[in-house]
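Note that this complex is displayed minus one protein chain, with the remaining chains in position.
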Amino acid sequence: MPPRTPIPVVKMDPKKAPWEQEKKPHNRWHPDIPPVAEVKTGDLFRVETIDWTGGQIKDDDSADDIKHVDLSCCHYLSGPIRITDEKGEPARPGDLLVVELCNLGPLPGDEWGYTGTFDRDNGGGFLTDHFPEATKAIWYFDGIYASSRHIPGVRFAGLIHPGLIGTAPSHELLKIWNEREGALVEAGENSTTLGGVLHTRPLALLPEPKGALLGDIPADSPQWSKVAGEAARTIPGRENGGNCDIKNLSRGCKVYFPVFVEGANLSMGDMHFSQGDGEVSFCGAIEMSGFLEIKTEIIRGGMEQYLTPMGPTKLHVHPIFEIGPLEPRYSEWLVFEGISVDESGKQHYLDATVAYKRAVLNCIDYLSKFGYTKQQVYLLLSCCPCEGRISGIVDVPNAVATLAIPIAIFDQDIRPKAGGPPVGPRLVTRGDVAKSKYDGSKPLTINPCMCGGGH
Amino acid sequence: MPPRTPIPVVKMDPKKAPWEQEKKPHNRWHPDIPPVAEVKTGDLFRVETIDWTGGQIKDDDSADDIKHVDLSCCHYLSGPIRITDEKGEPARPGDLLVVELCNLGPLPGDEWGYTGTFDRDNGGGFLTDHFPEATKAIWYFDGIYASSRHIPGVRFAGLIHPGLIGTAPSHELLKIWNEREGALVEAGENSTTLGGVLHTRPLALLPEPKGALLGDIPADSPQWSKVAGEAARTIPGRENGGNCDIKNLSRGCKVYFPVFVEGANLSMGDMHFSQGDGEVSFCGAIEMSGFLEIKTEIIRGGMEQYLTPMGPTKLHVHPIFEIGPLEPRYSEWLVFEGISVDESGKQHYLDATVAYKRAVLNCIDYLSKFGYTKQQVYLLLSCCPCEGRISGIVDVPNAVATLAIPIAIFDQDIRPKAGGPPVGPRLVTRGDVAKSKYDGSKPLTINPCMCGGGH
Amino acid sequence: MPPRTPIPVVKMDPKKAPWEQEKKPHNRWHPDIPPVAEVKTGDLFRVETIDWTGGQIKDDDSADDIKHVDLSCCHYLSGPIRITDEKGEPARPGDLLVVELCNLGPLPGDEWGYTGTFDRDNGGGFLTDHFPEATKAIWYFDGIYASSRHIPGVRFAGLIHPGLIGTAPSHELLKIWNEREGALVEAGENSTTLGGVLHTRPLALLPEPKGALLGDIPADSPQWSKVAGEAARTIPGRENGGNCDIKNLSRGCKVYFPVFVEGANLSMGDMHFSQGDGEVSFCGAIEMSGFLEIKTEIIRGGMEQYLTPMGPTKLHVHPIFEIGPLEPRYSEWLVFEGISVDESGKQHYLDATVAYKRAVLNCIDYLSKFGYTKQQVYLLLSCCPCEGRISGIVDVPNAVATLAIPIAIFDQDIRPKAGGPPVGPRLVTRGDVAKSKYDGSKPLTINPCMCGGGH
Partner (left out) sequence: MPPRTPIPVVKMDPKKAPWEQEKKPHNRWHPDIPPVAEVKTGDLFRVETIDWTGGQIKDDDSADDIKHVDLSCCHYLSGPIRITDEKGEPARPGDLLVVELCNLGPLPGDEWGYTGTFDRDNGGGFLTDHFPEATKAIWYFDGIYASSRHIPGVRFAGLIHPGLIGTAPSHELLKIWNEREGALVEAGENSTTLGGVLHTRPLALLPEPKGALLGDIPADSPQWSKVAGEAARTIPGRENGGNCDIKNLSRGCKVYFPVFVEGANLSMGDMHFSQGDGEVSFCGAIEMSGFLEIKTEIIRGGMEQYLTPMGPTKLHVHPIFEIGPLEPRYSEWLVFEGISVDESGKQHYLDATVAYKRAVLNCIDYLSKFGYTKQQVYLLLSCCPCEGRISGIVDVPNAVATLAIPIAIFDQDIRPKAGGPPVGPRLVTRGDVAKSKYDGSKPLTINPCMCGGGH
């Protein structure tokens, strides 16, 4: 047995466009996208990925690229990779595919990333009704640490993970997705309280041929049109994993994926150097190109053994994740709370989304007393290793959500103390993120407590 | 300076009824409930508390006490305690009251606790549409560890914390609470999607004289009637802290509370030996009597310095929590995911409550493969040190919530592996919780995947 | 089954002298000291202990009590406690006694402790050739934290543990101890390099009737004379456990003790609020009175199953310790190194004791640049949660030992940085420990690098 140098199965060149790559990525979920490689269980193999926008965002000091980003062509995934057992028998529907993340990192020569908020009329973010303009911060990596010229005074270690990893859906599962998301859009915004969030963002992103890249399916073929017309968008996490954005899914972790198609057809991308729970600014982790070194196992028949479907079909299942012993942990935290009362003072019923929004807003306001702009903090909360918890979900009418910030990532002591936060010459101003003005007309959510303007 | 033996300021006898205690507790929030003690900043003082139901729940094997619990008289709080600075000047509205939790524990001689789910028609719980019957598990403590004859095969260390701690509201704040919660009830259940949760629980609990205990206010006085008629119920967390249920708020942690009335009037109770994020079964932590050893500081003018009100008034603020360096941490976790698609397969929009409900249901089904009943797991998830996270809150239309379970609390390996979970003689059945049949008529949520019945 | 309130088996009153206690402690190891209590396996029981000097050291600002301490009467142990199984059959020689430490703490009403170094002519310490005078620091406890008026600017959480816990030796084992320690004393100091440490301390403490307290053995009986004449002193750790000073042996840990006499005869004392690895100042942990809540198990025949004797007899074994999941951990450390070259520049061969001495001296000098006196740091290193490691033990001729200090226990940043340590007005002087002048004539170890003396 030779030593286990990872077998390179997908290479990417971050200097090329997605469609120029040797093994073309895909940015839609569809069972008919053909595998670009095949590996056996037990193989240690390496997959490279481009950043989720396929190079649309630049290392500069303008947020215009964020403002005008084309979200129809994003989440470029490397794969699909067909998985077989050691005898060459493929993974089959009903199996569990165990994926162990052995190593992860940025692509050599491309050790940087970005965090942004989208313009309210082109993507938005969790707090888009408060912060409608596009913003951007660039991060450079010194080994395990990230720091940003746009948010000085903060430094933290990454928990590198794939924002997006999953198996291919079957035709049946794809149909379920398209129907339920279509129904949501059709019902329209009046039919939902939207988790209490002011609705200014798309309800869902339905299949859209524009911008689709479908791996090796020729772009002008009839098959392309068919697949592009029905392939699921990549934004939400779903039964196959996908955009689950679990910030701790790093070195030494495992995922147990349901298999829906022969060969499992595993794809991955959207590498994050670090992310906060919730990824609140949407373009929110430290987004980068990267590599994954991976091993797989197949648990034959494991779906029935371990996953209980819940819903109309046997396909209504979720993957399971296993966090390993090496997760880095900070030991002191400042914790901000939100309850399900919105910014206008209105009571909502056990709504964890409203409660988490309030916790995030509270934290932004608090940290802005220490020399950061609110936009800096918004981006920071999206990408630093903060924890978003559902602390109480039963005490009617208030859900309680909390956001915990590791104290050690700041170069100053951010705890409350007698005498108040730094003022005057003691207050060090910390630059700002790149911004691009919001030209739209949607109204801001105004904090009634602040005279003359939102925050 | 003498060594710092904690000054006993409130003693409780768990064998007596709440109204028989020497310093009567209170179970409503109201500014006019008079302080039972006064301490200075810097004092290390000890407060004892009775369990949240005031002794209604017994250490036995029947869940009938849970089923018939009187929720109008619960959350007995010790206090209020008036806080002054070292010169005797009281905390004043606008200050921050810093409360350091120096030590916490069960009351000597009363080292046991309980976890339960309420009957669907008398309190319910997060999954009451799945599990409508009252259940109960009794826990005994061996020092830092808890174990239960009703859920054998599990043992974990407690993170003892007060479920409920807060400062007294001012009259103005109390009015805000009563108005916004009243408006919710008035609007009724059709006006809300209820976070996607099937509505079978009260929308909110409005002021209710029945069952009120108001400390030293004489029970037949005109003042009693006035206060009882307007005092806020204790169930939800609010601006003053209250039922925040932050499971990590244990030894060595601090809370920074806003002060709304002169003296701050700090009260506390509802001690938990351990709780899972969300406290899903509602009567959900390991509930016990207990003691707190506490120190306070006053940050004069700290509300304006550190808290940004958001809402119609300056009172719309939240406390801040500081988690100390001693939080025990498990190192290996199994993580269950939920997305905002409900049990019927219907798509909801970025609804973290629905997503978390699905994550909890997934975990219950999974662990029930290892010899536990689903009711055992439901209670376990409510009280063991599991973490509930908002992993993704921006990827339309799906919120992603996760529930992470520490692997080390089980006496068996609960990871998926080839060969499947234990079956036949390998499967050890693990007893069951006490149950009390549901006699009501509300419909169960049926998992369409399971033929012939809900789970 | 009633809830598990610990059964009180030994009570101590810290205001009384050792010989006035209801259940007299003992300060020697001997098989004939009769048990003061009996417990069954599975019982949760509580043992109280007085401080190791039996009240000789006072909470004041003079070190004279340390200087003149009577070390012939120290290490007062509570017990022996006879252990039986649930049927009443006692633990027997050859069994393993499993002791689980369920809870530990200071005695209520006596929440303080002390750290000291002894005078060079009366006990000394690891660095007695550098620091010959007696010193003392008093610590007060705020729940989990300790702080000292004698060492301001430092605060840390305790890892409460018994410095001394063990089973009684058999007559045969006692004879082995007395013979081998007697041989060391007889050979004299010239026959040993003493681990490279300048020999100014006793080689060993042989049996000594003066000061002996032997539990219930009447003080004027012939048995007393016999037992006192052969009973082992308590200073060193030995085959039965004893003074093992394992700083992490706290809540939730277990010890597996060999059993040498019927009933095991478990004794314990010398409670520490916190200790650094090595307990370098000798009177070095934060010494206090305290309580232990304990459970036991018996592994019948476990000595042969699990322990391999090494030495001339089957009794040459050691206990095994199990550290639980709750050990608090700091996350950032400054690490000082020592190699086996002594203060004069002389090379020693793989001598970990010399190497550790150098690491400790290096750390003392370093921290003294931040406003502390060297005596303060010496005491601090003895009692704070610092880690002493044998990093390299094979690279001839140098052993490498390291001492790691948690950065978070200081109220200033103690890392090296450009500009140097604080000087002038930036340097805050931090008081000092109590000191009592050394009147003896033994020579100091002079650091040749420092002109004119001092270390």
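For reference, chains read A, B and C in written order, and residue numbers begin at 1 within each chain.
Note that in this section a contact is a pair of C-beta atoms (placed from the backbone, for glycine too) under 8 Å apart; a residue touches a chain by one contact, two chains touch by 3 or more.
Just so you know, these numbers come straight off a predicted model, no measurement behind them.
Only one of C:215, C:319, C:371 or C:385 touches the absent chain when the whole complex is considered: C:319.
Checked against the full complex, the one of C:158, C:269, C:284 or C:385 touching the unshown chain is C:284.
Against the chain not displayed here, chain C makes contact via residues 96, 98, 125-126, 176, 180-181, 183-184, 192-197, 201-205, 235-238, 243-247, 256, 277-282, 284, 297, 299-302, 305-314, 316, 318-325, 327, 329, 331-341, 343-353, 356, 358-359, 361-362, 365-366, 369, 387-402, 404, 415-418, 420-421, 447-449.
Remark: the residues of chain B touching the chain excluded from display are 329-332, 408. Residues of chain A in touch with the missing chain: 1, 3-6, 44, 59, 100-103, 108-112, 140-145, 149, 157, 251-252, 293, 295, 324-326, 328, 330, 408.
Rule of thumb we're sticking to: only the chains that are shown with their structure count from here on.
With each centre defined as the average position of its C-alpha atoms, the distance from chain A to chain C rounds to 51 Å.
Our note on geometry: chain B versus chain C, Cα centroid distance of 41 Å, whole angstroms. Chain centres here are Cα averages; for chain A and chain B they lie 31 Å apart. Residue numbers of chain A whose C-beta contacts span two or more other chains: 329, 331-332.
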